[in-house]
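A protein chain is absent from this complex, but the other protein chains hold their places.
Read from first to last, the chains carry the letters A, B and C; within each, the first residue is number 1.
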Amino acid sequence: MGKVRSPFLVVNPKSYLYGKKSLELAQAVDKIAQESGLQIFFTCPFADIRYVRENTGCIVVTAQHMESLKPGRGMGHILPESLKDAGAGAVFLNHAENQLTLSELSKTIDRAKKLSMITIACADSLSEALSIARFSPDILLCEPTDLIGTGQVADNSYILETTSQIKAVDPDIAVMVASGITTAEDVYNVIRLGADGTGGTNGILKAPDPVVRVQEMADAMLKAYKEKA
Amino acid sequence: MGKVRSPFLVVNPKSYLYGKKSLELAQAVDKIAQESGLQIFFTCPFADIRYVRENTGCIVVTAQHMESLKPGRGMGHILPESLKDAGAGAVFLNHAENQLTLSELSKTIDRAKKLSMITIACADSLSEALSIARFSPDILLCEPTDLIGTGQVADNSYILETTSQIKAVDPDIAVMVASGITTAEDVYNVIRLGADGTGGTNGILKAPDPVVRVQEMADAMLKAYKEKA
Amino acid sequence: MGKVRSPFLVVNPKSYLYGKKSLELAQAVDKIAQESGLQIFFTCPFADIRYVRENTGCIVVTAQHMESLKPGRGMGHILPESLKDAGAGAVFLNHAENQLTLSELSKTIDRAKKLSMITIACADSLSEALSIARFSPDILLCEPTDLIGTGQVADNSYILETTSQIKAVDPDIAVMVASGITTAEDVYNVIRLGADGTGGTNGILKAPDPVVRVQEMADAMLKAYKEKA
Partner (left out) sequence: MGKVRSPFLVVNPKSYLYGKKSLELAQAVDKIAQESGLQIFFTCPFADIRYVRENTGCIVVTAQHMESLKPGRGMGHILPESLKDAGAGAVFLNHAENQLTLSELSKTIDRAKKLSMITIACADSLSEALSIARFSPDILLCEPTDLIGTGQVADNSYILETTSQIKAVDPDIAVMVASGITTAEDVYNVIRLGADGTGGTNGILKAPDPVVRVQEMADAMLKAYKEKA
């Protein structure tokens, strides 16, 4: 844990799943991670992090948000140490549905680094991505807000441009492209175009069989990656 | 679970404790709850709710905050169902360190009721308390912000006035008075003055021995309650 | 200024109008206020309050929001004294597009009272309205969020119920019903049903001629009011 491996897949059920249903998907995804050797990030509600961690072996259990506070006051706030202790190996920051001030984004990335948690920082334009790149998150998710949840994929030139410009600022940042990724073919394409990782919410949860969809995405990802090599 | 019993004690470590240290205190408090028969609410970070619930028997595991969203989108937000499923029997709402809009307070109280979670709603003046009383929370914590964390106790007339006015609006609401409660004597006093419950953070955590302090508070509470009867 | 007169009309261009266009509508509305004797509240951006005040005579220039801070620090925050000094005679608080914490709502109402500014507090359900009534705003706007901007009017029983229940808590609070008010007929109806006032944004701005629409609304309001007497 603590290292991003390219390519990677993010299964992000947001607040759609919790408790037993969250764990069931996590376990199925865990099996795919184990068999494929792929690094798979799996997000769940804060209250399920330890539950999912204790009942899976390979997936990176991922928090959906956190704050920069330190142990002390802060009634009801999301303490990084509590997430790490429960088993979170990664954390999403600045998602469009939970935006941070620039200052808080800077501080939460620092907090995560000190706790050896992988950071997945979200930007909703290339300009924002380049700004965030200065804080050296592990993964930069560049996702135009307009496309989230629409099933529309960013076009090829956007993906090429985004990936190359972020790498130019800091080649160590892994680039994730995810807006509108629904099918295995979408996954194949973004990896071929240079993204290090991708993932989805609706594309997976609304598939006829979410586990089959994750398996197809994992296969497509490995195929694309091998062809690039 | 689901019912407030008078008198009750709230052990509220805010974000001071997490993981193993949170559980250790919870288990000691759980033993006190069991032996005394007192209803004790114990708060912990979201990520520890299930952990504390699975390893204790009597305490009411209490979330420190939640939001009104329903299962669905809402990346990183605090889904009521996820807390309940993890074992939260109660939830603090509108704490001074995590204030809600009036509308969100109204909605989260409704959500908690539907999930059979006890609500502890916070007000920082009598006027606010009477406004919140309209939403019929189970417990109303009336705590002048100026006193939080100071070790200063609200004076007797304030406690009498607050308690009687809230009861006048809705006799079913339990009144909690907690600002500056540090010692067993403080606990004894507020219960004698009519409060249904009390609790603390610093008064407990900064005591020479927090578990001994909780025991003393529980004893004082029962003593005061018997004398009132 | 400083007193609500029943019935009253609120012309609320939100952020649609500013500068010269805001003033032009304000002046036309001012003429209607003068000729009809009706109390008309007119909202504008903060930066236009003094401009509108200095170039009109009868309308109550109304701020769309404010905060509870006092003169001092508070870079970029909305200082009540600055609004009052510029000529605001009233202020909207807790509008659905700019919600306040319960505590801040309580404090801004207090600040407005001390500065002799009329408060128009917004609720998006009857339950919220009754809670806010405890803070004794001058006007309570009860407007189900779902209907804002839809052109749909709340039904008659809702209006009757809302009005009578708020008056039961505090007969001095004027009740405003405004969701979906578009035409003069809508205005006539809500006043007949017991509301003290009403108003609109889209119903006025998107009318073929906004000034004519305000005139029609004013006429309908006076007609309804006379018939009730």
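Definition applied: a contact is a pair of C-beta atoms (placed from the backbone, for glycine too) under 8 Å apart; a residue touches a chain by one contact, two chains touch by 3 or more.
A quick note: this is a predicted structure, and the numbers were derived from the prediction, not measured.
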Original post:
Shown chains touched by the missing chain?
Top reply: A, C
Original post:
In the full complex, which of C:K14, C:K113 or C:K223 touches the chain missing from this view?
Top reply: C:K14
Original post:
Which is it among C:Q34, C:S82 or C:T183 that touches the chain not included here?
Top reply: C:S82
**OP:** Looking beyond the chains shown, say which of A:K20, A:R134, A:K206 or A:K228 touches the absent one.
**Re:** A:R134
Original post:
Of C:V11, C:A28, C:I49 or C:A133, which one is in contact with the hidden chain?
Top reply: C:I49
**OP:** Name, in rising order, the residues on chain C that touch the hidden chain in the full complex.
**Re:** 12, 14-20, 43, 45-51, 63-66, 69, 71-79, 81-83, 85-86, 88, 92, 95-98, 149, 201
Subject >> Where the unshown chain meets chain A, residue by residue >> reply: 94, 96, 99-106, 123-125, 127-128, 130-132, 134-135
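As a convention for this text, only the chains that are shown with their structure count from here on.
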Original post:
Looking at the contacts, which chains touch chain A and chain B alike?
Top reply: none
Original post:
What is the size of the turn, to the nearest 5°, that moves the C-alpha atoms of chain A onto the matching ones in chain C?
Top reply: 180
Subject >> Equivalent interface positions on chain B and chain C, same or different at half >> reply: same
Original post:
Hey, how far is the Cα centre of chain A from the one of chain B, in Å?
Top reply: 35
Original post:
Rounded to the nearest whole Å, what is the centre-to-centre distance of chain A and chain C, using the mean of the C-alpha atoms as each centre?
Top reply: 45
Subject >> Inter-centroid spacing, chain C versus chain B (mean Cα positions, whole Å) >> reply: 38
Original post:
What residues in chain B touch two or more of the other chains?
Top reply: 96
